[in-house]
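A single protein chain has been removed from this complex, and every other one stays in its place.
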Amino acid sequence: MAEMWINMGPQHPMTHGLWNLRIKVDGEIIVDAVPEIGYLHRGMEKIFEHRTYPQIGPITDRLCYGSSFTWNHLYCLTIENLMKLEIPERAKYIRVMVIEMQRIASHLMWIAAYAADLGLLAGFLWAMREREIFLDLMQALSGSRLTYNYARIGGVAADLPSDFERDALRAVNYFEKKLEEYEALYRDSKIFLMRNQGIGVLSKEDAINRGVTGPTLRASGVKYDIRKDQPYEVYEEIDFEPQSSPDCDCYGRYVVRMNEMRESCKIIRQALSKMPQGPVRVKTPLIGPQGDAIGRVEDPRGEGIMYVIGDGSEKPYRLKVRSPLFVILSAARQMLVGYKIADVVAIMGSIDVCMGETDK
Amino acid sequence: MQVNSEPAKREKVSFTGLVLKPMWATLVQVVRNSFRGKPNTVLYPRERLTVPPRYRGKHVLSFTRCIGCGQCVKICPNDCMWMKKINDPDLGKIERPGVDYSRCLFCGLCVEICPTDAILMTGEYELSAYDRKEICFEPEELRADDFPVREPKESTLLPALDFDRCKGKEECAKICPVHCIEIVEIEKTGRKKPEIDLSVCTLCGKCAELCPEKAFEMKEKLIVMFERPLPVFDPAECTGCGACSRACPSDVVYMVEMPGTEKTKPDGRKTKPKKLAVFVLEKCIGCGRCADACKFDCLKMVPESQLRESEKEGVRVE
Amino acid sequence: MIDLETELRSRIDGLKRKIVRKAVATCERRIERELPEKIGKELSELHAEKGFIRMRVERSSILKLCRLLKDSYKFNHLSLITTVDWDDRFELVYHLFSYPYNCAAEIKVEIPRDDPKVDSVTPLWGGANWHEREAYDMMGIVFLNHPDLRRILLPQEYEYFPLRKDFKMELE
Partner (left out) sequence: MDLWGISYELTSFLIDIINFFIYGLGWLLPGVLGDAFNGLGDWLASTGVLNILTMIVEALIVLIVAILNVITLIWIDRKLLARMWDSRGPFYVGPLGYFQNIADGLKLFLKQVITPSKADKLSYHVAPVVFIGSSILILAVIPLSPGFALSYERAPIPGGVLFAFAIFAIAPFSILVAGWAQNNKYTLIGGMRSAAQMMSYEIPLLLSIASVFLLAGSFNFGDVVEAQANIWFAIPLFIGFVVFLVCIVAEIERIPFDLPEAEAELVEGWTTEYSGMRFGFFLMTQYIRGYAGCAIAAALFLGGWHGPSIIPDEIWFLSKAYIVFLIFVWMRASLPRIRTDQILDLGWKRLLPLAMINLIIAVAMKTSGWF
């Protein structure tokens, strides 16, 4: 077969959303790859300029359907940095706990989609089943399953409902057991290893140079986690270990994410035990001051940044969102070239694509 | 072109052992959910989902509790709510919000900002329809007057002044144990208004107990966690039309006559005196309807925090 | 036993943090001392605190400054390029990050509105590629020497730059 271009997307099962990966193949081997995005562009940054500070909150939920709380929280964190607002201690702990639950839910959705990509449908439904537990918890907490709108500028929307701590601990204990069961489908499966080891290698230097962040970066051997190295909220007081893997391949990304879920369980437990009593919210100011501020968090997919410029009115003058996947996708060519068509699915699946935040 | 080479660590392929392990895992799963419980699926139309009490579904609206301030409409990020003018047999001419569910984000900000807990999101989640118009709910369709509030907002008891009753006897200022009440004379009207400094007030309720005219009343006011603007009044431009007083949903604005401004008509009869607006800001919920209603630009909404700063600078506020 | 372990680990963490903080402080001091000499008066603002260095530079020397920061001070990660439209001028804000020093930097560059051109930093950081394409797409800023300056989120034939303040959003 001569070389030909194949469009993987925008309507393609591999893409997990709407984007187009144009690959040039020589037989089954990829010789070039051009990712094209923008199919889900909603003009978020322009919308933000036309909404007041409290109104933007629910919209930031829509940045990423997989981990909406981290973006909602990032927005509130950024605006609190701008307004120099000190939030109650209990709210900080609740936020940390919910962020980690969201991380588990997001990683579970990743592993579900990844398993389905590789043709392993049992993995898909098992992971979705456990994700449901955490979604139920979040639903009891915030009242919604996917777009929580739980963080507020100045704290969180409401205190924990009754029995929440018990349910959360029970869920975490159950989930840790289930994670070991998952390993039978993935780590103990020869075919899974065959499909993952040595596939999609992104070297450490490449990863840093291309601005890749999050689990993808840590799987390339850089042990850097914003939660640990530039702690926000109360991560300073919580004992956990950022996960990394020297493999640089899809299997490394799998290992990093699985271990991160285990660490998240630990963090949830600690946050629940260390949580002080007290108020969960201070009043949300109406107008923001002049000046700029930056918020930087560890999203499940990488480094999430919001940069806000206020002009002293009740609307932000400029709110810029840095989405991790926007940058990771630009490194797609580095990861893809030299592998087979079947590996496209594994490689693009392993970076956990979410187009909502990429296209903004 | 950068070509990634296959790393050397790739192991030899053997299908025994490591293929059987995942198959064992799925077998365990089958045995478990065939004999020790049931599958995870909810058979949706037959079995109903139980939603938690905080679930954010369709709204209900209490017509009696709602005061028609329209703050829910203002905070809605997607402009999915509007105020509808209704002629109700019991409540008279009122304005109540309706919700367009084809645009609603179900964010719950409207519930959060409501100063009277009059709007609430229920656990009803089946809202699909064949037509967009069918999910555009008028206020009458959302009406449920006496629904129980699941998680009532925290409230404080504030001394609310009924300025019509107040005769300006200055009893309250004398009684107040922390001396937070200051009697202010309102220019041109000859009346005196007790002004409460809420930063000092201990909410003891003595003023309400001992007021001879029963002008003070301890009223419950819900604490809303959004900072809100307060009206700043410039009396120089005021014509005394009373539009703000009519627009105000919570009796903040009182129109006070200014004696001595009566004009004698050619036939000898005297006109009614001009009026001046007086604001009792303790009761204000910050909806800004007075500023919208004022045609003479003598009202302006300023955020609370800025208001306190401007007070220090000596701008007169009533 | 477990308590001892966590105690030890937290102490080690504390020590690590102290070391890192020291490294950051040295890095900051070095930058504060050396940069004004190396860049000259085009560096109009330099301010460092708590591992966050703010800089403002003329657009002619942005590439020089970035190269210096990357090579000499190990700012190996470009987080973000923000474009701001201040009605009379554009402003570019670069957020850099240094993994070894755990230290962030913010560079602001002003660009005249009638000539929105600036040197690309893609040769330094490969990750800048899409950020710059987005800046071009949304704000119409032209990056010189960029390998592939096309629109990224909007269609190629789109005529406007939507994040400019003179692009009015149609509100309902």
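Should a chain be cited, it is by its letter among A, B and C, assigned in written order, with residues numbered from 1 in that chain.
We take it that a residue touches a chain if its C-beta (ideal position, glycine included) is under 8 Å from a C-beta of that chain, and two chains touch if they have at least 3 such contacts.
What you see is a predicted model; the values in this text were computed from it and never measured.
What are the shown chains in contact with the chain that isn't displayed?
Output: missing chain touches A, B.
Which residue, A:R129, A:R145 or A:K223, contacts the hidden chain when the whole complex is considered?
Considering all chains, including the one not shown, the answer is A:R129.
Looking at the whole complex, which of B:T26, B:S102 or B:T122 touches the chain that is not displayed?
B:T26
Which candidate, A:T70, A:S189, A:S245 or A:N259, sits in contact with the chain we can't see?
For the chain that is not drawn, the touching residue is A:S189.
Tell me which residue among A:A115, A:I208, A:V282 or A:V321 touches the hidden chain in the full complex.
Final answer for the missing-chain contact: A:A115.
Looking beyond the chains shown, say which of A:E100, A:E233 or A:D343 touches the absent one.
Checking each option in A:E100, A:E233 or A:D343, the one touching the absent chain turns out to be A:D343.
Footprint of the hidden chain on subunit A, which residues?
Listed in rising order, the touching residues are 1, 4, 6, 8, 12-14, 28, 115-126, 129, 185, 189, 191-192, 194-195, 340-345, 349.
For subunit B, which residues reach the chain that was dropped from this view?
Interface residues of subunit B facing the absent chain: 13, 15, 19, 22-23, 25-27, 29-30, 33-34, 39-41, 43.
The definition used in the following text is that only the chains that are shown with their structure count from here on.
Averaging over Cα atoms per chain, report the distance between subunit A and subunit B in Å.
Spacing between the chain centres: roughly 34 Å.
How big is the gap, in whole Å, between where the Cα atoms of subunit B centre and where those of subunit C centre?
Using C-alpha averages as centres, the distance is 41 Å.
I'd like the Å distance between the centres of subunit A and subunit C, where a centre is the mean of that chain's Cα atoms.
23
Enumerate the residues of subunit B that touch no fewer than two other chains.
none
Could you pull out the residues of subunit C that touch at least 2 other chains?
As it turns out, subunit C has no residue touching two or more other chains.
Using the touch rule from the top, collect the residues of subunit A that touch subunit C in their complex.
37-38, 41, 43, 45-47, 49-50, 206, 208-213, 222, 224, 229-230, 239, 292, 294, 296, 303, 305, 307, 309, 317-318, 320, 322, 326-327, 329-331, 359-360
So in the complex, which bits of subunit C are touching subunit A?
Within the complex, subunit C contacts subunit A at residues 6, 9-10, 13, 20, 51, 76-80, 82-85, 93, 95, 99, 102, 104, 106, 125-131, 134, 138, 151-155, 162-163, 167, 169, 171.
For subunit B, which residues are in contact with subunit A within the complex?
Against subunit A, subunit B makes touches at 1-7, 9-11, 13-15, 17-19, 21-22, 24-26, 29, 40, 51-56, 75-77, 105-109, 112, 121, 151, 225-229, 303-306.
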